[in-house]
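For reference, the structure I am asking about is given below.
Here the complex is missing a single protein chain, while all its other protein chains stay put.
Read from first to last, the chains carry the letters A and B; within each, the first residue is number 1.
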Amino acid sequence: MSGKTNPGNFFEDFRLGQQLVHATPRTVTEAEVGLYLALTGSRFPLHSSDLFAGACGLEAAPLDDLLVFHIAFGKTVPDVSLNAVANLGYADCRFGVAVYPGDTLSTVSEVIGLKQSSGGETGVVWVRSLCLNQVGESVLQWVRWVLVAKRNLEAAAPEPLVPELPEAVPYAELEVPEGFSAAGYDCTLAGSPHLWDDYALGERIDHSDAMTLEEAEHQLATRLYQNTARVHFDQLAADGNRFGRRIVYGGHVISIARALSFNGLANACRIAAINGGRHVAPSFAGDTLSAWSEVLDKAPLPERADLGVLRLRTIATKGRRCADFPDRGADGKPDPAVVLDLDYSVLMPRRN
Amino acid sequence: MSGKTNPGNFFEDFRLGQQLVHATPRTVTEAEVGLYLALTGSRFPLHSSDLFAGACGLEAAPLDDLLVFHIAFGKTVPDVSLNAVANLGYADCRFGVAVYPGDTLSTVSEVIGLKQSSGGETGVVWVRSLCLNQVGESVLQWVRWVLVAKRNLEAAAPEPLVPELPEAVPYAELEVPEGFSAAGYDCTLAGSPHLWDDYALGERIDHSDAMTLEEAEHQLATRLYQNTARVHFDQLAADGNRFGRRIVYGGHVISIARALSFNGLANACRIAAINGGRHVAPSFAGDTLSAWSEVLDKAPLPERADLGVLRLRTIATKGRRCADFPDRGADGKPDPAVVLDLDYSVLMPRRN
Partner (left out) sequence: MSGKTNPGNFFEDFRLGQQLVHATPRTVTEAEVGLYLALTGSRFPLHSSDLFAGACGLEAAPLDDLLVFHIAFGKTVPDVSLNAVANLGYADCRFGVAVYPGDTLSTVSEVIGLKQSSGGETGVVWVRSLCLNQVGESVLQWVRWVLVAKRNLEAAAPEPLVPELPEAVPYAELEVPEGFSAAGYDCTLAGSPHLWDDYALGERIDHSDAMTLEEAEHQLATRLYQNTARVHFDQLAADGNRFGRRIVYGGHVISIARALSFNGLANACRIAAINGGRHVAPSFAGDTLSAWSEVLDKAPLPERADLGVLRLRTIATKGRRCADFPDRGADGKPDPAVVLDLDYSVLMPRRN
């Protein structure tokens, strides 16, 4: 080995408080916007039309919130999760200022928690990541934790520290893009008459549509995000693993679920926070995804008359329809078809 | 069912004269242009080079005519054909002002015909659709008719009305993009010396090239157009249908046929009208498409010395070469390899 190749960080390479400046700043353009549409079929009008966005007070159509998430997240992979055994969770994910074509994004992270596993071969690393635009504004921040392998099993275990994380991002801290007002929001052009007022606590929505995944599609998406995690691209390695398949990037599954959720949640025009999420099972090319959502909570947005918050739980399944809302069984275990269980907060216009 | 999901319109939901304002306005950008090239391999220079288009008097390279068609058409699907049993035909499709990156497109439709089927379980709906840019100019209008299921078989049949439709768009009504002149058209850069003058009535051209379809490609294309018709995306549902396969969006087949037709019709620089079209048979991933064209008619363009009209019929086949121009057999039935039979009018520079 020449030593020039990046082997990624192992558990013993992380230190509490360590700052990671991630590589590959990215100027996002209309290309990412168009490709994201082609990859997901998303129809949320705020991200589709400059005119629609302009009527809502924005300077142009901002990038889809999840597109920003994936690009921001992708930058952390070479430093955080190249040697990850498992992605354990997300929390406290807050969407900040809107991102427009031409903006340049970069991501930094801080190690905020460490805990070696009892077996001593792996450890959990918590990082808080922050994605900034070219003028230093936060476009996104989030915490994730991953189970990372040790290279040297003899390396001493660090003092364990498990960070405290909020169960959900407080509604008062959700950010509305600067200038945004729902006064000019047009429900007809948005494709649904159902506003925040119309959703009930506990309501469950079968999103009805479905999408079959293809290898070329998830690879294109994951490379678009410059996410280098090998399990998504390397069939030769996959031939020898327990699945025998390339694993679809979990973020692609989130994006497909969100795009499917348009049918029932068309006016959920802004993802303001991801409170938590779990990739319950891996997805593979050929799987057909369906989705349903549940309204976990409903609240006016503090200091705004035009917008309300829905806290949603969206479940995606593979190879199974969601008309009967597949969920946990009597044993508490998820239905075997479930691949994603996402807890997030959206902003939706209120009836005035 | 929460009632939030759009079930689409059924036959009894349509009323004569009904106006449909379709959702999801779309700002088209260079991303759509680039993706369209990647999806089709089109080489028509007017849509490929700002300089070439500028030499022809245009402000920039306009979007490919069919790209505009697909985006405009896609918007009608959730309101018109979500419950379609069959897409029966197109007519009177007129291309209007040129579309440039940055334009925002939206589509409205009017119900212009209704006829319940004799069995009473379905009915034919005719709609005239109009796609407008951000300043209200028509970029495209067309009529299509679809066979739509009834939800409630007891619903009363409407008074039948079958609209009269022109057999072809009159040449005098074909629109030339504002500012366009063939004076600066460069045949060498366009890739062919054959101008309008060189084509003969009844001439048949084997386009010679071929293209194999892939699932990821037609899905990417159809999502790019925000066309939500389920048969293109849902393999789980397809597993139970008579084909067992996702059906390729017919518009993707049209685009591939048009891209193949470059080899023989390179100077057909503008599709001005689609007079009629029939998807004779479905196409699936793995099919290899070929195409040939016939010159149905040839006329100078009224009031223009620089451009002529060719009325063309382009036939696309799957799994079969077109050197012998496969068409209808002695029994009047199409050759079993034929998937598309399209009747359209193109503008082509004249020799000066």
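The working rule: a residue touches a chain if its C-beta (ideal position, glycine included) is under 8 Å from a C-beta of that chain, and two chains touch if they have at least 3 such contacts.
What you are looking at is a predicted structure, and each value in this text was computed from that prediction instead of being measured.
Colleague: Identify the residue among B:D79, B:E217, B:D234 or B:D306 that touches the chain left out of the display.
Modeller: B:E217
Colleague: Among A:P62, A:P78 or A:P349, which residue is in contact with the omitted chain in the full complex?
Modeller: A:P78
Colleague: If the hidden chain were put back, which of B:T40, B:T314 or B:S345 would touch it?
Modeller: B:T40
Colleague: Since one chain isn't shown, list which residues of subunit A touch it in the complete complex.
Modeller: 1-2, 4-7, 21, 23-27, 29-32, 34-35, 78, 101-102, 104, 106, 134, 214-217, 219-224, 226, 228, 230, 233-237, 246
Colleague: Contact with the hidden chain only, please: which subunit B residues?
Modeller: Per the touch rule, subunit B residues meeting the hidden chain are 29-35, 37-41, 43, 45, 48-52, 61, 188-192, 194, 198-199, 203-212, 214-217, 220, 263-266, 286, 288, 290, 319, 321, 323.
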